[in-house]
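A single protein chain has been omitted from the complex, and every remaining protein chain is retained in its original position.
Let's turn to subunit A:
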Amino acid sequence: MGIRQLAKLIVDHAPRAYKEQDIRALFGRVIAIDASMCIYQFLVAVRTADAANLTNESGEITSHLSGVFYRTIKLLELGIKPIYVFDGKAPDLKANELAKRRSRREEDEQAAAKAREEGDLELYAKYARRVNKVSAETIDNVKRLLRLMGIPVVEAPSEAEAQCAVLTRAGLAYATASEDMDALTFGTPLLIRNLFAALASGAERKDRKPSEFSLAITLEDLGISMDQFIDICILCGCDYTCTIPKIGPYRALMLVKQHGCIEEVLASLRESNHPIPDDFDYLGARGLFKEPHVKDAADIEPLLEWHAPNEEGLVQFLVQENSFNEQLVRKAVERMTKALRSGVANQSRLDNFFKPKTLPKKHEPERPSSKRSTKRARKT
């Protein structure tokens, strides 16, 4: 998924580019959310005690609707304005990766069925959580829900992360929220991970915070260009082509820094008789990262409006069609209207007016042996 071990590479070798941020600091920000990723997360996370998904009367899964509905409202209450960006058609090069995921899912499905037969509920829960099919209908339902909520929905022609990157680069969004690190490879200036995890109940108690990755600082501190960054990501392992055996993220970084680009890296590897798979299609992958199939930011800008929620529409959809509790839905809609009206929507941020004097201090990873007690050390 995404780029293999890229997060670790950045945290280890460009620590200044990574920081954990209090979710409330995102107040007033527009965030482009990779919708498929969050739907998938909700299918995994929003479950009943016995690991079953929530369902409506006709047995259709509704976990994702519940997740999207309640957590989107939480975002609005924090003054964060979400844009949901949906995947379009997967690029042809992704076929291999998708086939792999499909077969992994089938294995998990079988394992889950077997565990259930044997009565091992713990093991069943483990595998059942992994089995998640995101069908076209699932996606359409989420889109319908968001539109009823008055939240902007963007349909990307292909990969959602690539479209999010376009919106963020154009300044229409402050950051891209995705778990996929390849959002950075597509050129998003700022990537936020764990946005929804930080919204879950009890997240604050567990000190779970969104983490931010800055592309500019990553490039600066690794001492590489954007083109080289893309090459490193391809060598690390992306969704669009295979990897070269025995080349991990750190080697990829060193090799590209030493030789400049994949072509030269391959030349030097061939010299030392390092095996290179025949189907290593770095040119195809590089083309996708550099010129992904996306819509222009200017075409999307007029769609980015946040409207008041359609209460009756939401009740019809969630209560009548999907067996949600009407009282809870109406209460949530009320909270949402209040969040929009009480003006979190038009409160400006102070840092729009005053600019930082100096760059933030170099972010050092927290060490348990650190002399001074850090925030985390205090709470435990």
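The rule we apply is simple: contacts are C-beta pairs under 8 Å (C-beta built on N, C-alpha and C of every residue); 3 or more make two chains touch, one makes a residue touch a chain; residues count from 1.
Throughout what follows, contacts and distances are computed from a predicted model.
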Chain not displayed: protein name in its UniProt record ("ER membrane protein complex subunit 4", "DNA sliding clamp PCNA", "Tubulin" or "Trafficking protein particle complex subunit 3"): "DNA sliding clamp PCNA"
Given A:G2, A:G79, A:P210 or A:G237, the one touching the chain that is not displayed: A:G79
Positions on subunit A contacted by the hidden chain, ascending: 19, 22, 24-25, 27-28, 79, 305-308, 340-343, 345-361, 363, 370-375, 378
